[in-house]
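In this view, the complex is presented without one of its protein chains, the others remaining in place.
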Amino acid sequence: MPMPDRPNGAPEREGRLVILGVAASDSHAVANHLIAHGLRADGFTVVNLGTCTPVAEFADACARHPQAEAVLIGSLNGQIHEDLHDLAEAKRSGRIPCPVLVGGNLSVGSAKDAASTERLYALGVDQVLSAAADLVPVLDALHAGADGATGRIPVATRR
Amino acid sequence: MPMPDRPNGAPEREGRLVILGVAASDSHAVANHLIAHGLRADGFTVVNLGTCTPVAEFADACARHPQAEAVLIGSLNGQIHEDLHDLAEAKRSGRIPCPVLVGGNLSVGSAKDAASTERLYALGVDQVLSAAADLVPVLDALHAGADGATGRIPVATRR
Amino acid sequence: MAAATPTLEESAAYITRSGKPTAAEVLARARTSGRPALQPRCGVGGHREMAALLLELEREGAPDLLTLTIDSHTRLRRFESAERALRTDHRTLNGYPLVTHGWQRGRELNELVAVPLEIRHGSPDPRELFATAVASGVTSFEGGGISYNLPYSKDVPLADSLAAWAEVDRTCGELARLGVVMDRELFGTLTAVLVPPSISLAVSVLEAVAAAAAGVRCVSVSYPQGGHLAQDVAALRSIPLLAARYLPPGVEVHAVLHEFMGVFPRDRGHAEELIFYGALTARLGGASKLITKTYQEAFGIPDAAANAAGLRLASVAGSPLLDFVTVDEAAVGEEQEWILRETAEIVEPVLSAPRLDSAVVTAFAAGRLDIPFSASRHARSEVIPRRDPSGAVRYHSPGRLPLSRASAERNRRLLGGPADDASGASLFAALRRDIDHFPLLFGETPEGAPAGPSPATPGKEPAP
Partner (left out) sequence: MAAATPTLEESAAYITRSGKPTAAEVLARARTSGRPALQPRCGVGGHREMAALLLELEREGAPDLLTLTIDSHTRLRRFESAERALRTDHRTLNGYPLVTHGWQRGRELNELVAVPLEIRHGSPDPRELFATAVASGVTSFEGGGISYNLPYSKDVPLADSLAAWAEVDRTCGELARLGVVMDRELFGTLTAVLVPPSISLAVSVLEAVAAAAAGVRCVSVSYPQGGHLAQDVAALRSIPLLAARYLPPGVEVHAVLHEFMGVFPRDRGHAEELIFYGALTARLGGASKLITKTYQEAFGIPDAAANAAGLRLASVAGSPLLDFVTVDEAAVGEEQEWILRETAEIVEPVLSAPRLDSAVVTAFAAGRLDIPFSASRHARSEVIPRRDPSGAVRYHSPGRLPLSRASAERNRRLLGGPADDASGASLFAALRRDIDHFPLLFGETPEGAPAGPSPATPGKEPAP
């Protein structure tokens, strides 16, 4: 959708940049469009890598934007675990130095359980969000005081 | 339905009489009407006791019609077992001296099993028919040679 | 079990206190919303099993009302049989023996679910059952002195059943004075098979007039789907008009459709098509309530899962997305005109008599009131219904019903000729086809024809 480059009247979040994208095997575009738009309206600078983004591409974006405060990865098609196969290595090697937040539909099938969330943490994800509406509060909390690149952020949405 | 008393052109089954009725707690009338009609068309004399007929009423009809070659009891509402509670006694005492044939929907529920049929035999039923179409062949076989008042008749429909 | 039954005042207070909506309230809401309330039939013998059934149906089927369907022993006051079956094997009961279980268990069931309960049964003399129902907090009770006699018993005099039901209706009047409006659903379905709309509605009008006179304040007039859309919609839409014509003001009257009550197709898909068609008929006819069927109808009492599926399927027909679905209004108008006329021809002679009860008894004895396929000796069943080529139910012969010549001729004409064109063997075969209408429409072979090859001539039932 053609949308003006910069929001006017957005809250003061000058200079805060996030990297956004959809997981490697996933081409769902709508939520990605809407979330990018929403974050910009809230004052963030969003580097949106769009759909079908492998971990390496997120890492490259981190290299281009070292000030990025978080990498936000959406996934709807259920296959996020395999899509994040290389994440742990990218984090360990420092190629993705900031926290990684994920959200969307995070397992295959209609009955969801907590195990898939736990496996995401095991893969190197810092925070699993249950709704896009939690993004800004979590980013703000992270900005305000959490230890940034390492560890998970203790917020309510964390199970 | 108003239907002429006697069929014309029916097969020669002169003098053969059956007693027909629906079990004590059961008021389903349609099959009863149709079966009476069909048997008459096939040459039988039918004493139709209609719906809601307790065992005692079948026994009384046997007393009035000692030539009856069978008592035919229909049941659709699933409750035939309790409705025939007094049958064994009526047969033992000779108040129902001829074979008792039953048919219809012989248990409660949509999934049927053989157990309810077995329990009918235990209650003193001589033959459980799976379809009304089997009535005439079974009655003819019975007439031709079976041992009448006692025991069951060995025909194909018997499970 | 036999704890002293509470007084009417105590029961009324219990019902008011419970905070549950009454059936009458749910029906009024449904009528306003334009989406028929949904209700399944459901009843099993065991108490715990009945509780589980209600809970599963409420959870999986989201009905607006629930039912306690009563077993056939209790219906016929064969309480000893009900008790023995319950003791021996509750699964051999085809319904919940409420009288045997007692009103405290009834209250337990009532309190278990959020929606109101109705008792559906078939009792010529329902007095014990009604007393237990009221004490249980049940706010809807089906039946009537005609409609729960003739299809449901062999030899209960109409005078007796009418008297018993008059007692029930008077008690409903008292309850209304105590602040609890009981819904009294009449069983216009009668014998369910090929019931001409004007017979169903005539019987309901007579029962409704009697009920209103006894003090009943909320009457549900049920009508069985016959399967011809315009005719069924016309019949449903006639109900408020008949109420306005024959009932005193101040009586709430609801139209209720019973999804097809005759011989069901066996195939699940076919059964579901028929169920949906019924639900759409209820909507188009402006029914306040729909009683649902299940895809297991042809086989036996449904399990809870099938019953819930039937509710969900019927619910789809109420969708706002189907607002575009309409019916041929001209055809409905034409049917309605004749339904109202035939009904008037049948009921008005009876209503003009000084005492309604005895007029009903006399009229049935004389065949001026009549129903097809009666289970009881106290109707003559000289009426012969048939389906016309479009599937509508017509009078092949009105028997002794006082139909006008115009009405009788229209029926004959629509059936395609003078009455004696089809008689004897061919009439019998045609009737069988009409009974098996839906299985045949779907290309199912009907269950083995009864007793032997094509019968020669239909025969009248001799008195045994």
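The first chain written gets the first letter, and so on, giving A, B and C; residue counts start at 1 in each chain.
Assume contacts are C-beta pairs under 8 Å (C-beta built on N, C-alpha and C of every residue); 3 or more make two chains touch, one makes a residue touch a chain.
Being a predicted model, the structure only gives us computed values, none of them experimental.
Engineer: Wait, the hidden chain, what does it touch out of the ones we have here?
Structural biologist: Visible chains that the missing one touches: A, C.
Engineer: Touch as defined at the start, partner being the missing chain; which of C:99, C:327 or C:415 qualifies?
Structural biologist: Once the missing chain is taken into account, the touching residue is C:327.
Engineer: With the full complex in mind, choose from C:67, C:294, C:315 or C:407 the residue touching the hidden chain.
Structural biologist: Looking across C:67, C:294, C:315 or C:407, the contact with the absent chain belongs to C:315.
Engineer: So which of A:49, A:102, A:125 or A:142 would be touching the chain we can't see?
Structural biologist: Of all options in A:49, A:102, A:125 or A:142, contact with the hidden chain holds for A:49.
Engineer: Touching the absent chain: which residues on subunit C qualify?
Structural biologist: Missing-chain contacts on subunit C: residues 62, 229, 268-269, 272-274, 276-277, 280, 312-313, 315-316, 319-322, 324-328, 441.
Engineer: List every residue of subunit A that touches the chain not included in the displayed model.
Structural biologist: Residues in contact with the chain left out: 1-10, 24-31, 33-42, 47-53, 61, 77-79, 81-83, 85, 105, 107-112, 131-136.
As a convention for this text, only the chains that are shown with their structure count from here on.
Engineer: Just the number, please: Cα centre separation of subunit A and subunit C in whole Å.
Structural biologist: 60
Engineer: If you average the Cα atoms of subunit A and of subunit B to get two centres, how far apart are those centres in Å?
Structural biologist: 76
Engineer: For subunit A, write out the residues touching at least two other chains, lowest number first.
Structural biologist: As it turns out, subunit A has no residue touching two or more other chains.
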